[in-house]
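Missing here is one protein chain; the remaining ones are kept as they sit in the complex.
Residue numbering begins at 1 within each chain, and the chains themselves are lettered A and B in the order written.
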Amino acid sequence: MGQTIVFIKDTGLEGDRTKDFYAAFLNLLRENSLEEKAQVVRVADIGIYNQGLVVKFPEKDVTYVKVGEEDLKEVVAKTVKEGKVIDRLLFKEEPKQLRIVLRNCGEIDPENIDEYIAKDGYRALAKVLKDYKPADVIEELKKSGLRGRGGAGFPTWLKWKLTHETQDTQKYMICNADEGDPGAYMDRGVLEGDPHSVLEGLIIAGYTIGASQGYFYVRAEYPLAVERVEKALKQAYDYGFLGKNILGSNFSFDIDIRLGAGAFVCGEETALIASIEGRRGTPRPRPPYPSVKGLWDKPTAINNVETLANIAPIILKGGDWYSSIGTEKSKGTKVFALTGKVKNSGLVEVPMGITLREIVFDIGGGMLSDKGIKAIQTGGPSGGVIPKEYLDTPVDYENLQKLGSIMGSGGMIVMDEDDCMVDIAKFYLGFCVDESCGKCVPCRIGGYQMLSVLNKITESQGQIEDLDKLKRIALAMQKASLCALGQTAANPVISTIRYFEEEYRDHIVNKKCRSHKCKHLLNYNVIQDRCKRCRVCVINCPVNAISGDKEKGFFVDPKTCVRCGKCFEVCKFNAIAKE
Amino acid sequence: MIKAKINNIPVEVEKGVSILDAAKKAQIKIPTLCKHPDLPAGAGCGLCIVRIKGTPKMLRACSTPLEDGMEITTHDPEIVAVRRTVLELILSNHPNDCLQCGRNNNCELQTLVADFGIREESFQKFLPETEKDDSTRTIVLDPQKCIRCGRCVKVCQEMQNVWALSFLERGFCTRISPAGDIKLADSPCIRCGQCSNHCPTGAIVELDETAKVWELLQDQSKYCVVQIAPAVRVAIGEAFGYPIGTNLTRKLYALLRRLGFKAVFDTNFGADVTIMEEGSEFLQRFLHGTGPLPLITSCCPGWVDFMEKFHPDMIDHFSSCKSPHEIVGVLSKTYYAQKKNIDPKNIAVVSIMPCTAKKNEIIRCEEMYASGCQDVDVALTTRELARMIKQAGIDFVNLPDEDPDHMLGDYTGAGVIFGATGGVMEAALRTAYFLLNGKNMDKVELNQIRGLEGVKVAEIAINGKKIRVAVAHGLNHVEYVLNKVREAEKNNEEIPYHFIEVMACLGGCVGGGGQPYGVTDELRIKRASGIYQDDHDAKLRCSHENPFVQQLYKEFLGKPLGEKSEHLLHTHYQSRPVYVK
Partner (left out) sequence: MAKIKPADLDRIKAAHQDDGKDWIKVGMSTCGIAAGADKVYEAFVEEIKKRNLDIQIKKCGCQGMCYSEPSVEVRVKGMPDVIYGKVDKEGVMKILDKHVCGNALVKDAIYELRTKR
């Protein structure tokens, strides 16, 4: 024993990429007869990117970056041999991620309430029931500056205050776990990893607004989340965190689960209420707001999963602590589901104000391929794309909105040069068209019309007037749709036109898709001087679109070609051009 | 009171009044296709958007209440442009067959498109492939013309509590249909036609049977007689520019003669007969316990259908007496035929009704054929009659006044008030009073059961006996009354009411599903006051005083509830499935 463990990882950017540092390190140890003293482990990922060779001593919590060949000798000589720290090489950056919502995710067994309690779980509830009046909770939340994490960013304290102040004998508290943005799964992560943290927030919310009944509205497509929430509820009842006279107080609170049947619009609060009531899940006009007239016409507060998971830490550590994190108007942290063309896709939790670049490159590890980053999509189908020029924008509610996107619930999709912006707009709009409830004209017909225009454009039938048509319908949708789904459904189109109008024009005027995504705008051709006349493409073409002979060469008939790309795939000589 | 400014015009309204309604007070019309004064805001069409100072969004005027200090702009270039786009979007999903449409010239969509001066189609046309549903033979559903405003669904579910219509599917494919995508005739639909009356377009219209009537009138072998229902006379004028509620009874008589009818009768006469029968039925039960109380009126076919489907436990409470127009129908083919010596097979009876359900009533069971053939051949709605008048090229406004044909045409004030909610009850009580007391009431008007209150109750003392009555109209108000009866029965308590009148439509027949479009409470009241004025002006105001009714019993029927009356003037009810398999 007495071995020092050393992690090493070449994180790229600087230094000689061809050099085998691992072997070099081992050699150095051998030369210094230190093989027994250190165990060098090449790791798959060290959580630091673009910092050259990274050497970490996990037991000492010492990390060196940009370690060069000469430095490595010094590391062996000083740190391995003598246990001294080399200041010059130290990596001093704080970790970019800060975990409040995800504090227990991956830490505890989500199905064991005791493990949650061991992490100070239900201590906030006990504190609230013992020492706090509802107004005190609201005051603490106000100090914290917490805003709704479902997307719109409405101040949580105000929502609770309004519901608290509405006089009624019956009130309801609802947890909205109907997460549905494509590519977003923050809430699923929390519900599956730490359901009690949400439950505790929900109970505190119920106490604060004066509700005696709560609902967990979980989408049925999350069976594991449902199962874990069910178990959590049972355990909470067993322990007396739910039911009559919770923890010996006068407060009684029950929670039921309601499953969403798969309609995206049921994440909208009034549609969600209709759905719980057993009616068709369509939004209704507000006012009256749910805080006045909600579930079964009773005052109701609805909060998103992530919002509720923030409550207990705020109670325990105080609103001032929470508001010390983040930017002026956006406090605390935000969980993002980082996906797309990024190396480390997954859930990240970051303090508000971090830049998009830090999220993608310092946490996400950069791009998946060597194709450059083109844009980041945030806010799901209600959001927009943010082009790479704005990567250094600090992330908060206001900034993203200024850029034509939104914070949304936390989807963040990284796109590279292979992604066609018209195609992306079409995808998101298509999602909203599918998910429109059909109640109001702008969303129901407007969305459909816009989609048909986009289809035209990507199928080489676009006309230049189509751009104005898109803008005109988008305005009507934004201004005249009833709920947020319709009001924001055009955002992906508008924001891609805003930043990538050239790409649209390319599709319309030049009938070209520079990302080669829109297959109707693609042409496959045989590059004659590379072609070896092997006829593999001819044999593999499913529609016999390639013809010719060995003398004249082979040609693709664009009228017959269905742009399946088979010839491109099978040609061993790269003699098929895709353009 | 709320004080605010709309387009810089100060307005003051009560708390809770929508911006849309408040704007009307400032002489500002905000367009809408989904909001109807009868119904809560659905916020579907997106046309009524307005700008409120301080909010970046545009809000819906129909569903946003006016608040103190608001500064609202209802019209500016951007708002109008957005409305125009929304209208064009609707058009892109609506067929262009206005000329052949049942709502041509009185379509709300057509009017708005004309107002906005939309001259071309900006967007690609996408029309769903749908089939018309005329299975009820009363109203025709044409989902292709539907703009999904949701009025019909709200009417059917919330106002009428029938739940025949609902939205199916979602998004662009959203459409109106009975749940389970079945035919309307197999659904709980009671044919009240309120959906057709509230539809802004031609997506739901009455089944047009005018051609059938033209054919009968052309047929030399047919002796065509016609009758008009009480509520028709005060509504038909709306199609010819008369002030709302103008009573045009005698012009209608002249008109119907000009159309070629050989005899012009009045359903009000049948109403007087109904009172003789139903009044007697009530007294029999009230005094001698020959049947359960309360007695419930049955002259509304929509209500009868509703009861048979949803409240069959009330069948024994129902008056077996037929509705007035069926009485006139059967008497035309028996009594009148005998007197005139015409083969009843050659008589054709046409009823002009404010109601679409009457089209179904005329074939609802075997008793509707008591004369040996179908007692009423065709039931037309007020709207169909208006079209016939125009087709016939008759200058209705300048027609002279005429009288009806005798025997089945003369009526009392009691007969005409059948057209308004509470009228049947009032007429019945007038006669019941006479039958119990031997003299008429001093004051025949029973104001406590008039008006638009959903449920009206009264207690009338007659000869030391107290009669408790209830009047309900608009089917969503019925449950309350019936449950009171059920509760009392269950708890063995004294019955809450002895006599109940129900009309399926709000306001009674004046607000019927076959009446001219644009019904509001204000309009219902005006139409009803036309009817009450007719009663007020009548020499005879009680059914038993009608000399022709007296003659009918003397010459033909014998006595109320006698054998012949039972055979010709009464019917039966049966439990019916809510959904036909």
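By definition in this document, contacts are C-beta pairs under 8 Å (C-beta built on N, C-alpha and C of every residue); 3 or more make two chains touch, one makes a residue touch a chain.
Only a predicted model underlies this, so the values are computations on that prediction, with no experimental measurement involved.
Considering the complete complex, the chain that is not shown touches A.
Within the full complex, the residue among A:34, A:247 or A:570 touching the omitted chain is A:247. In the complete complex, the residue from A:103, A:439 or A:563 that touches the missing chain is A:103. Listed residues A:86, A:126 or A:391: the one in touch with the omitted chain is A:126. Contact with the chain not shown here comes from a single listed residue; of A:90, A:118 or A:464, that residue is A:118.
Counting over the whole complex, chain A has residues 1, 3, 5, 7, 39, 41-48, 56, 58-59, 94-99, 102-111, 114-115, 117-118, 120, 122-123, 126, 130, 185, 188-189, 192-194, 222, 224-225, 238-240, 247-248, 343-349 touching the chain that is not drawn.
Note that only the chains that are shown with their structure count from here on.
Between chain A and chain B the centroid-to-centroid distance comes to 56 Å (mean Cα coordinates, whole Å).
Chain A makes touch with chain B in their complex at residues 263, 280, 282, 284-285, 287, 433-442, 444-449, 452, 469, 472-473, 475-476, 479-482, 487.
Touching chain A in their complex are the following residues of chain B: 41-47, 49, 57-58, 60, 62-65, 78, 81-83, 85-86, 89-90, 92-93, 122-124, 126, 147-148, 150, 166-167, 169-174.
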